[in-house]
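Mind having a look at this structure? Questions to follow.
Note that this complex is displayed minus one protein chain, with the remaining chains in position.
By letter and in written order, the chains are A, B and C; residue numbering begins at 1 in each of them.
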Amino acid sequence: MTMSQSTSDSPRADPRGSSESTSVLSLISATKSFGAVAALTDGSVDLRAGEIHALVGENGAGKSTLVKVLAGVHQPDSGRFLVEGADVVFRSPADSKTAGISVIYQEPTLFPDLTVAENIFIGRQPRGRLGLIDRPAMRTMARELFGRLGVPIDPDRIADGLSIADQQIIEIAKAISLDARILVMDEPTAALSGVEVDRLFAVARSLRDRGTAILFISHRFDEVFELCDRITVMRDGAFIATHRTAEITVDGLVREMVGRDIATLFPKQEAQIGEVVLSVAGLSRSGVFSDISFEVRSGEIVALAGLVGAGRTEVARAIFGIDRYDSGSVLIDGKPLRRHTPQAAIDAGMGFVPEDRRKQGLVMDLSVARNATLTLRTQLARFGLINAKEERKAAEEWTTRLQVKTGSQDLAVSTLSGGNQQKVVIAKWLATNPKLLIVDEPTRGIDVGTKAEVHRLISELAVRGIAVLMISSELPEVLGMADTVLVMHEGRISAALDRSEATAEIVMHAASASPEILT
Amino acid sequence: MSQNASAPILHGTTASRAIGRIFVSREFSVFAALALLIIITEVVNPRFLSGQGVKDLLLNSTIFVVMAVGQALVIITKNVDLSVGSILGLTAFGTGSLFAAFPTIPIALVFLIGMAFGAVLGAINGFIVTLAGVPALVITLGTLYIYRGINNAWAGSKQYFIGNQPAAFGTLSVQTIGGIPTIAIAALIVVIIAAIFMFATRAGRDLYAVGSDTDAARLFGIKVNSRTVGAFTACGTLTGLAGVFYASRFNSVGADTGSGFELQIVAAVVVGGVAIFGGSGTVTGAAIGAVLLTTMTGALAALNVSKFWQQAIVGVLIIAAILIDRILSLRTARKLRVSEARNV
Amino acid sequence: MSNATATRSTATAAPVNVKSNARRVLLGRDANTVYALILVVILASIFVPFFAGVTTVSFLLIDAVPILLMAMPMALIIITGEIDLSVASTAGLSAAAMGVLFHDAHWSLGWVFVACLLVGLVCGAFNGILISTIGLPSLAVTIGTLALFRGLALVVIGDSAVADFPVALTTFATSTIGGTGIPTVMIFVLVVILIFGVVLHFTPFGRSLFALGFSKEAATFVGIHVNRSKFWLYVASGVVSSIAGVFWVLRYSSAQSDSVKGLELSVVAAVLLGGVSIFGGLGGIVGVVAGVLLIRTVNYSLQLAGLPDTVLTIVTGTLLVLSVIAPSISARLRLSADRKRSKNLPREATAT
Partner (left out) sequence: MKLFRQAEGRASTTRRILAVAAVATAAAVALSGCAGGTATSPGNAKSFSIAFVPKQLNNPYTDVELSGGKKAAAALSGVSYSVVGPNTASASSQVSYINTLTQKHTNVIAIAANDPNAVCSALNQAKTGGAKIITFDSDTDKSCRSLFINQVNAKDVALVELKQMAEQINNEGDIAILSATANATNQNAWIEFMKQELKSNPAYAKMNLVTTVYGNDDDTTSFQVAQGLLQSYPNLKGIISPTTVGIAATARYLSTSSYKGKVILTGLGLPNEMRQYVKDGTVKEFALWDPAKIGQAAVYAAKELVAGTITGKTGDTFKAGSLGTLKVGADSTVIVGGPTEFNAANIDKFNF
């Protein structure tokens, strides 16, 4: 299908065939599909006691699905799952917890109305006389945990209103308190920085030294190389290789992660780049992004790259009028928008294909036709009434042009595959004849085959003179599609690269902004 | 993130913060409103706090307090039970029927049977809600009709009067211990037990977790369904207890006893600071809310305010309560934004 | 490559199920309620003496008028994922205002009508501001205004009853069109139904309501003004409820503080029975009309058969519960049956 996996430096058999006595958890060739989408085709990982093991890969490589299999949230369709050498089947998250696995998600799931201490000990609060919860003991235990983490959080305050970083700390404290033998951290540092990261690493190391196995998922290579003992690379839902950290370089890692024939997947056509369509200058929103300036010309595809949480989507939302911004300007064809609303943005010729197709892009219960014409609802109306014939015609025209595979225009859009759903979303914007289309993670959750179709589509739009602003976490997509690559890091643009100068390494480094590697 | 983000959390000592928390808590504001109402009324009409006045105030609140505690458990889990008025009717009539059928039945047994009966009715609500995964509002709206229909079919035009029941049962709601009516003491015990349960047992905290974030609760291995059914059952049990109290306190029980109570109870709970969308609030607050609403009725009468204003004032109270909650949560959200802004 | 892609995509598409327009209508969500209505009418005609006849049409429809009216805005509101429990109280407040303005203030009827509509408009706008602008939960807000508006009705009219409305008007309110048995006011009701039907199904605004009910975010992304839309729905609800209140007064020639009391639950029940999803995003006006008529027909035929109110109460409750849990339970059964073949990424571990 793509580049062979023989690029791996270590023998492929190593993690799976491993029967070393120190192996506490191994997942072997697990598969998991959601309908048409195969999220995991060959999910494998091997964890040993007393190691910190990194799991790296692009977005969509299957890392999150693998984590959820470990957590018992998803049940794999096939494959073996061993804990301490014994086969296990997790039917629920509780099973996973019982088996000694603790998972810290990127998005903390705290109970906002409960106190910090309770969030740590929910369901297993220390009990005193009469079986009642011993709150002083719980408080002390929580304090002690925070002491170990070196974080001064009041155990008695309610979790509502805590910053994401504090919530993350509480999640970590909870995992530590569970005395988990296996700790899975899904991008725990995404919302942390500086002191907190150092503290977290210190805790992680001390846990490792006490024999805990830690699976550490991160996009930040500096962290991976600083902290981890071994690194497993995943790509397209499959295991690629496991390396000792000392035996691999950043460049090698990036090659393995990206490693595929970009040309076939990204059929970029040459487009005539014309006048400036969108011009953003000095756009800032306190605490979210600051001083964002760039231009998008007709026929040009500008990619906003960077890590999740770098502020890319937030910038796009502000441009489109969904969120407000504090200062700066957004001009379309040199003119400011009438009002700061999505409707004004649409009227000015903008379209927005959002990242969450199911919640933001489509009305899943409505038919394909209705979805495809939702943006046209006012144009299709004559004397205030929607002309049903025109509506069907428009829907048919656009779904046919985009080759949406559906049995009928009248089927609920939820019955379509992810790729076809995405085409419906794009169709509804093309129907408005936009000058600028913002596409946020256009191929998330789409199988590889349909991905290429979506890419071809975006490329064609550019050829037809539409300016495209693309947000993507997938490096190959960025490199394969974009004329200009803007890399964001912590709310700022950290690099603006021309197509010719953008390489995987440079973009990755700019995104994770690790100075020592950047040089 | 830098140190100063967590700094605001560290103001003051634990003790002073605990006291501060009491003063900003919703329970306190409801309690203050209640105290204010009583003081104003007493100043205008000194008979309001006469011995008889206080006794009436306590007796009137008893039934609503017990029901409000039960309802609070359900609302904390992000559900609602609109069928409580019908459950009260059924259990109250059941009490009358019991005494009619077995005149010598021990009163304690009647209480147990009444509570068990309520528990069954509440559990049915809970099972349907969890089984169907449909908002409790709709389900209990349906059982509101169904239970009331059953009550009508069962009671017909039969009514049981206090005179048909043992004198000891009737005097139960009149007797006082140290000037405080016995059933008011019973209600207080219910509130204390429920408060301890909600504050200091794992099951009680689970209810908050379920209402706070149902999906997360499931992820934590909390048995969401059985906890939800449990809350409904407890609500039914307490409503059953209230039904027995009702039979003791009021003159007659029949087919439409307790109809229309549901909205008053929900109102009391909401006024008492329990968020309608679950996860926060306390049974103590709900109980104070119930006392506030019943006292309001009495106070308006004692103040000679037209009784026509009473219902309108209840409406204003409910809206004020949710508005206050909203303002508080907006303040928290703003604080959060500011502290995050400082992080970047 | 592209060949393979095409093949795969076809395979992943939903089972091809070509429906003609006619079949779409006949198998649609609304249709089920219509079938149930037809079935009940047939059964009642067979089993209930005197049911089949013009008189039934007359009595049944005139009882349905206030519910039909209030169900229209309610359907739209529930489709957007909200609820309005204050409709009957709004109607009651309008009725009380009508009595006082006509009887005590001696206003001319024309101005009384205008004032009543204004009362409804203000009530609706009050709900709308609290729910859309301030963002309070509609359930709690409208429980509050349910008490507030009814309380204000008491304040306005007290415990008196106004009954001296012009006979010509009250007779008109209960008159029928020729020998058809169809109440004359049904013409007006039909106009209201038509307006709401057209707005929901044939206007850009209606399109946006479904999007709104499914996901506020999805709606925002296509330029829908979420708050403004909700606000106007509540205003519409207030105005239509006040019309129902005015009709109530004329029909019973009596304006009291408890006019139209308790009808909100019947309205919600009818709307849900008519196929509108309590979760928002789904429903149609035809189904809602059928839902109202279904509840009324079941009730009326039971009354005609001499069954006590008791049975009616139980049947209404059971219908309501079944109409919401049946689709939910069948969905759960199917979900567990073909979880593996699920077409979409499931929503995390939320399923039980």
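The working rule: contacts are C-beta pairs under 8 Å (C-beta built on N, C-alpha and C of every residue); 3 or more make two chains touch, one makes a residue touch a chain.
Predicted model only: the values in this text are computed from it and were never measured.
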Out of B:Thr62, B:Thr77, B:Ser212 or B:Thr257, only one touches the absent chain, namely B:Thr257
Chain C positions in touch with the non-displayed chain are 29, 32-33, 35-36, 39-40, 43-44, 46-50, 53, 55-56, 59, 63, 81-83, 135, 137-139, 158-161, 163, 170-171, 174, 213, 216, 248, 251-254, 256, 258, 261, 273, 275, 277-280, 282, 294, 298-311, 313, 315, 318-319, 322-323, 326-332, 335, 350-352
Those residues of chain B that touch the unshown chain are 45, 47-48, 51-53, 55-56, 60, 133, 135, 137, 152, 155-159, 161-163, 170, 173-174, 214, 250-252, 254-257, 259, 297-298, 301-302, 304, 307
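Rule of thumb we're sticking to: only the chains that are shown with their structure count from here on.
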When A-B and A-C are ranked by contacting C-beta pairs, first place goes to A-C
Averaging C-alpha coordinates per chain, one finds the centres of chain A and chain B separated by a number of Å equal to 44
Residues of chain C that touch two or more other chains sit at 348-349
Residues of chain A that touch at least two other chains are 73, 92-93
Note: in the complex, chain C contacts chain B through residues 83, 130, 134-137, 139-141, 143-152, 154-155, 158-159, 257, 265, 268-269, 272, 278, 308-318, 320-321, 324-325, 328-329, 332, 348-350, 352
Seen from chain C, its contact residues with chain A in the complex are 1-2, 4-6, 8-19, 24, 198, 202-204, 207-208, 210-211, 214-215, 217-225, 281-282, 340-346, 348-349
Chain C partner, complex, touching residues on chain A are 34-37, 39, 73, 77, 92-93, 264, 320, 322, 341-343, 345-346, 352, 354, 356, 358-366, 370, 374-375, 377-378, 380-381, 384-386, 388, 403, 405-408, 410-411, 414-420, 428, 445, 447, 449-450, 452-453
